[in-house]
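After the structure tokens below, expect a handful of questions from me.
With one protein chain removed, the remaining protein chains of the complex are shown where they sit.
Take a look at subunit A:
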Amino acid sequence: MGCGVSKSNQFHKNAGKAIKSAVLIQRWYRQFVARKEMRRRYTWHIFQSIEYSGEQAQIKLYNFLGYLMDNFTPASNERNLISHIFRDNEVCRDAEWERYFCYKNIEVPDLYSGPHLTFPLTVEQAVGLVEAFRNKKQLHSRYVLQLLLETWKQLRLLPNINRISTCHSKEITICGDLHGQLEDLLLIFYKNDMPSLEKPYLFNGDFVDRGKDSIEILIILFSFLLVYPSEVYLNRGNHEDHIVNLRYGFTKEVLSKYRLHGKRILKLLQKIFSWLPLATVIDQKVLVIHGGISNTTDLSVLARVDRHNYNSALRPPKKRHQREAEESIDSDEEAGSTNKVLQRRPSLTSPRTLTRNCFQNRSLQDFSDRLKANTVEEVEVHEGLPGPFGPENDTSQSCESISSEDEWKQILDLLWSDPMAQDGCVPNEVRGGGCYWGPDVTEDFLNRHNLQLIIRSHECKQEGYEFCHNRKVLTLFSASNYYDVGSNRGAYVKLGPDLVPYLVQYQASSMIRELSVRQSAGRSERSANKVLREQLFAHKSDLICAFKKLDSENKGRVSLANWASAVESVMHLGLPWRIMRSQLVTGRSADSSIDNSIDYYEWFNELAIKGANADHIDQSLLETLYRHRSTLETIFRIVDTDNSGFITMEDFRQTWKLLSVYLKMEITEDAISDLAVTIDSNQDGSIDIEEFMEAFRLTDKKSRLERGRSMFMGTATDLTKLEGDPHI
């Protein structure tokens, strides 16, 4: 600092002035930073609220469908449409699975330019796969299936809780959520080298969904798992779950990349996900899990569960003897026959009146309580039917007879929970599964199990990581730019024998560095605002209703305070509406707010989604479509049982019936016909799902948030071209 001192001596005469001007600039800068920080916070809130409410919506949808399953007659069309997602893939005999995995009939054409694999896999091949994917190659389905078979065999050997040690001065590298973002994985390998005997790795779940290269990430992780079984560890995340995948893009990605064999690949992955270990303990001191814990989490219980019975963590398990009475994986086509077991009342011939409350359970715990009642009845029904194992008690239960409900809750909590600042443990109603747990629960848990640190993921953090609970809990997130370019960094942690976490951050985009202070601030914000404005527009009817209530004199205006409270009462996003009004209320509706009141009809004109080519469609129906587009698409995907991307007109109508019940809305036959006509342009009686979503501008290629849309997805014409492609 010698130089600096002499320089400031030069200004001795102007010392006072110099300092004053320095303070001026510093003050300005700090004000700028503070305002930027505030905008960053609420931008983050926007993304996160929408993300979590999407998860909640998925769980609600799933609950709803489950309710339908219990209440519709076995033969009803509605039930058949959806029953297949509830059917368990049961491993009856290894031979069946080997046959199902059968890749031997699949030929790899000469024209295929991607990597070829031979088993047992070698290091060179694993490294070769990384290179191939970096060069945008795709692995042929034959090799994918073969790889999955080997992976499945390997995973079955693993315990529920991996136990590893950092002996021989080996540091283990732990990575958090990757969510299909291949660029981040490549960056990690670049900075930290690939897995090897000297470089053990642990991947903490959520490898798939949202990003566009989920399957490639899985292939890489599984390959290294096979090559280095003692150095590479995988924990299951809440997105390693086929129900969640239906909404968040993984299912779509696989089906579009693998037109011919995608369905089979997905089915196998269901099994593989259920065989992923649930947790890892390092040196008996550090617990690594995807979500978190609750006040009832017990590692000894978790060590004993049959984890592979939980295909989806969202679904409470059926009792074992019921499952084995069901048919094997072969007869997918016989939709109706197996479901007798689930039938509660043989005499039921029509669906009961569904009340909104039934399936809008806020948490899965509620759902499970209702289900407890159901399962008891189911057992009674089953007792009358002849089954291969008879009605005696399940011998596979442990002698402490932990109920399957408790087991299920243990797993759910492990995969879905989030930490909170306050003491205690409450259900996680924002996401709809797991709980929020406090520092006291952490303390208690660590003491009980003689541990010193919990490392978990599941939540996006701006710096890629965050400590909480007195540094006893570390959240680790490895998908950078998750919400938008520039939204956050990713991080991984290195743990040596001293068990002191050493964190490394990164951000996978060279664009970021060149953005000036001003530009990077604006970008995420604009993106978030756009998403939010769409959401607001989609709730137009409810909002107008709320405004009218506060506009007693019917002037078409509401005060700012009323506007903010009305908006929150409809949207339930917990956002600072007043602060954001300058971004949300623009154009003429802003100009006219003289006394800080807002002309709400004008506001909706400003918000309107431009250019929807659906003028003849009823406006409120359009709004419904828009608001629930994610749910709608999910239902379409469920109904599309052969995963072709097309559904029949009849199924299309059935879907709308389902949706109208779910939303408690009247959708007339005419309205549905109008929709169908708009879409089925070649009048062949089938509807292209993608085209449908595109037609109503329900998709926006730039908004990854709701759908995790794959960049590989083409338009309808592209897809038909791929149809005959033998190379995939």
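Observations on the model:
To be clear about the criterion, a contact is a pair of C-beta atoms (placed from the backbone, for glycine too) under 8 Å apart; a residue touches a chain by one contact, two chains touch by 3 or more; residues count from 1.
The rule we apply is simple: contacts and distances are computed from a predicted model.
Of the names listed as "General transcription factor IIH subunit 1", "Actin-related protein 6", "EF-hand domain-containing protein" or "Phospholipid-transporting ATPase", the one that matches the UniProt record for the absent chain is "EF-hand domain-containing protein". Although one chain is not drawn, the whole complex shows that of A:113, A:403 or A:596 it is A:596 that touches it. In the complete complex, the hidden chain is touched by one of A:31, A:284 or A:605, namely A:31.
Across A:112, A:436, A:482 or A:547, the residue that sits in touch with the chain not pictured is A:436. Interface with the hidden chain, as seen from subunit A, comprises residues 1, 3-4, 7-8, 11, 14-35, 37-38, 40-42, 44-45, 48-49, 52, 418, 420-422, 424, 426, 429-430, 436, 459, 461-463, 466, 468, 488, 516-518, 521, 560-561, 564, 573-579, 596.
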